[in-house]
Structures are given as structure tokens and as C-alpha cells.
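Note that one protein chain is taken out, while the other chains of the complex remain in position.
Let's turn to chain A:
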């Protein structure tokens, strides 16, 4: 009803000056409602001034409502402006507000930049009391304000995080499950910067018997992150208790938690996991074997212990994931397991009744690998398996894999060895994974929002779907659309990549020599200079990415296997002035987008821009070929 508005205007204005605060509260928000109804109408300057002057109103709720209304009305201009007088006025009124008003005003104050150090510390000391408020939401809002205002004073930030420990721990053990969950998510956020922060309070994160599954999972994650030399014994003891829980998900979660602690405390954890195999429970054995597989890849020193524990598992494991893990271990480390060929033989015997194609694929690879180390025992069954896969198998991918190995074997053992005998472990990947302490400032602005609740991977997914969010949409090789996309990197697209206009200012040197150790050292010593998310759908084919980046002179240092989640890769490149670009690619889950983090040995923004565009183009080309 367009005509209505002119009738609303006048009562609204008189409502702003009404003597009753109740009327003023409603009138103030009414301004925002009318503005919303009008859509893209001009902002009424007089009204805005009136609202700014109402910030000095007697009634605290009117003050907060004014901030809210101005924020909505001035959205296009960047929201309500908090200048020095307003900031100080709000700080002085804080005591009159209720908890909802306080949290909201603290959020508005995030915008204010104090002019001097003295002013900053005056503000911080005024806010000090709110860190002790009985309402968790006020405490968290105050914490965020401290972290953001003191972004140049790391010791102040550290001090605040110590002081907020108490309220946060109280919220973590609160009676309200939902509050408890929210607090746990924020504890994890803090732990990502300060791994030792809650270590002495590890007992607070022991699961209670009656808690719902999602809280237990969060607590186990927290326990994994705060484990240290002093508490490792008790934490493992506690996690061990969960492994025999009635809930299958919880038990498996606990086992993989022990698996991830094993990266640091290998011996103790392998002992516990081996002990769990003695229970001969299907879901436990399956989870343990999967944990072993991931562990052997990162910590080769535990291979012998793992290999000794494996015999006997094959009769118990029934699910696809567990079988794949077991078969992979037997194939990759079969020379250390005396009865490996016989176990695999059982799988070959039963291959006709096997329902999971993935297990068959894994079996093919494992058997060809084992054939290389123990040919006499494997030759006969390898023949039978290949025959079955090529002649009788109905699943095309398994058939193709069978044909592939058949032809590979035809070309001679040396060729097979060259293709299949890749390194069996990658300790450097584990080291890099452990050293990801982010500075507080990387997440301070996300603290007390929904971002820590969803976690990094899901947050990227959630925000990616939001309309209006600037999302990098790359259409690869638009001018080469007529070229065939059948081959992975056609000659044509190579040219396109090279003559990309943005690369003009940047020349990357081919054949940079950098060992994994050098890379790791440099990586750890530098800060992230650029972080981006690229669109990505589906799984990764590491070889394709490696080839595509090699074309533009970006060298691969390390990569996860295909299909592993999260998938990670590290690259290096050097330009003609000697500046190094170290890059990390991270795909946390399918459909979550590819996270790119670049570190630069010298701070050169233009070169970084150019490098990013080269990198995007190359990765975008691979993404484009796939979709």
C-alpha cells in the first residue's frame, strides 16, 4: 500500500519526541521498518540526524534501538558511524543496559578505532568489568572487542584469553547443552592459536555419560588438541574408555581421535589400538585398521608394530572402509606380514561375492604391489584376479583398472616397479600438519560469530552458497572453447596460460630446486601473505594439478594421495628477482572449495597478485576440465 507511507510519516516523527520511553523505543525501530518498506528510497538526512541525537536519550533501550535503526537505514553507506564522542558516550551508558543491550553495543564498538594508545587502554580498562559478567554473551562480546582493539598488542590479547578461561570453562560445563556446545566450539578456536591454553584443565573436557553425541564429539576434538606430555596418559586412558561405548559412532570417533594423537605419541597409542583389536568387535577392528593406515603414512617408525597387529583382523572386518584399509596395508607393507599373501588370497577367492567396487580396486593394486616383493606366492592368484576383473567383472572402473595392470605387467617388471613403488610414507606431511598455529588476529574478527560453530570447512561451504558474496568464478580458457577438452592439458590451453595478460609483470623461473626440508623450514618461518578459496567440485586428481602447475613453472613439493580427505598439497615457485612463493592447497571436503594459502619470502604485493592470478588460472583450468 504505497499511500500508507505518508500517513505513517507524521505519527512516527511525533513518536520520536513522545514523553513515554515505550513509545520512543517503538518509533525508533519504526523508522527502520518504514525504510525497509520503501526499498531503495533516498535516505532522509533530517531523520538520520534526529536518530543520532536520540543516542543521548534517557532510556537505555531507546539508545540501543537507535543504533540498530541507524545501522539498517545507513546500510548502503556502511552502517552507523561510531566516532569518538559517540563511542565514549556509549561506553558511559553501558552500565544502564541489560545483557542484550550490552552485547549489542560491544559489537557496535568494534568499529571504533581509538586515536592513541592512551585512549585505547582507557577504553580497555572501562570494559574490564564486562569480562566478569554473569552472562556468557556479554563476556564473549567483551572478549572479542578486546581482541580486536588490541590487535597490535599480543600480550594484551594473551592476557584476555587467560582471563576469559574461567567463564568459558563454566559455559563448557553448563547445564544447557546448546550453550555448552557453543562454548566448546570457541574453545577449539582459541586452541588453534594457543595449543597449550586449556591443557591444565583437560579434565573439564572429559565426556559425561548423559551428554548428546555432538557434544561428546566436540569434547574429543578438544582433547586431541590440548594433549601434552603431562596429560597424555590420562587423556588416552579416558579416550580408551569411550572406545568400548555402546554407540558405534562414538567408539569409532574415539579410535580415530587416538589415531590422531598417535602422530605425536606414537608408541603409547599404537599399544592401545593393538589392545583394542583383542576385543574382536567388528566396528572397533575396522576403525583401528583405518587409523593404522593413516598413521603408517605419517609415522613410518610404527610400521613394524602395526604389521604385527594385523593378522587375524581379516575375519572380523566387514565394511568397505575397513577392508580397503586392511588391503592397502597388506599391499604396501606385505613383506613384513608373513601371511599377507594368504589373507589376500582369501579376498581373491571371495571376489565374486564382494559388493564394494572400491574394495576390488584396492585389492588389485595391493596384489600387484605384493607381487613385486613376493612374486612366487602371488603369481597364481594375481592371474586369477586379473582374469576375473577383465572377463567377469561388471563394474567398468574395476575392469579398466584390471586391464591397466594387465598391460602394465606386459611391459615388464621394471616398468611396473617404476610406476608402483612410490614412497610408502610421507613424514613431512605430518610435520607440516602439526605446525598450524594461527595468530590470534586471523580469527579475532570471526570470534563470537557463527564461523567457529560450523568450523572452517563447513563455514566456507555455507558462505559460498550465499548470494551476493563475491565468489571467484573462473571460466577457464574461454577463448579456447572450440578446442577439445579431451586431453588433460592441450597444447592450446598451455599457450593461453602463458600469454595470460596478468603474468606480464611476473616471470617464474623453471626448475627451481628446493628440497622438502628446505621448503618446510621456509614455510614455518613465514606468515601467510594471501589466502583465497577457489571453486572446486568433486575429488582431486593430483597428477592433473601437478602437470597443470608444472606448465606454469610451479613445482610440486608434496601431495596427498587421490581421494584422501582432507586433501593437501604444497608447491613452490620463484620469480626472476629471487622471491619465493610457497603455496598450500587444501580441500577439506568435497564441494567445500579449494583453500589456497600463499607465503612469500619477500613482501611484494604486485608480484603476489600476479602469482595468484597465474595460480588461479592453472587450477581453474583443471577445475574447468573436470566439470
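In this text, a residue touches a chain if its C-beta (ideal position, glycine included) is under 8 Å from a C-beta of that chain, and two chains touch if they have at least 3 such contacts; residues count from 1.
The rule is simple: contacts and distances are computed from a predicted model.
Chemist: Using the UniProt record as the reference, specify the protein name of the hidden chain from among "histidine kinase", "Ribosome biogenesis regulatory protein", "T-complex protein 1 subunit zeta" or "AP-4 complex subunit mu-1".
Modeler: Result for the unshown chain: "AP-4 complex subunit mu-1".
Chemist: Considering the whole complex, which of A:232, A:453, A:530 or A:579 touches the chain not shown?
Modeler: A:453
Chemist: Which of A:61, A:161 or A:416 sits in contact with the chain that's absent?
Modeler: Answer from the full complex: A:61 touches the omitted chain.
Chemist: Using the definition of touch stated at the top, determine which of A:85, A:241, A:439 or A:510 touches the missing chain.
Modeler: Residue touching the absent chain, from the options given: A:241.
Chemist: Please give every residue of chain A in contact with the chain that is not shown.
Modeler: Where chain A meets the chain not shown: residues 22, 25-26, 29, 32-33, 36, 61, 64-65, 68, 98-100, 103-104, 107, 132-137, 140-141, 166-167, 169-171, 173, 175-179, 181-183, 185, 203-204, 206-211, 213-215, 217-218, 234, 238, 241, 244-246, 249, 278-281, 448-451, 453-454, 458, 462-463, 465-467.
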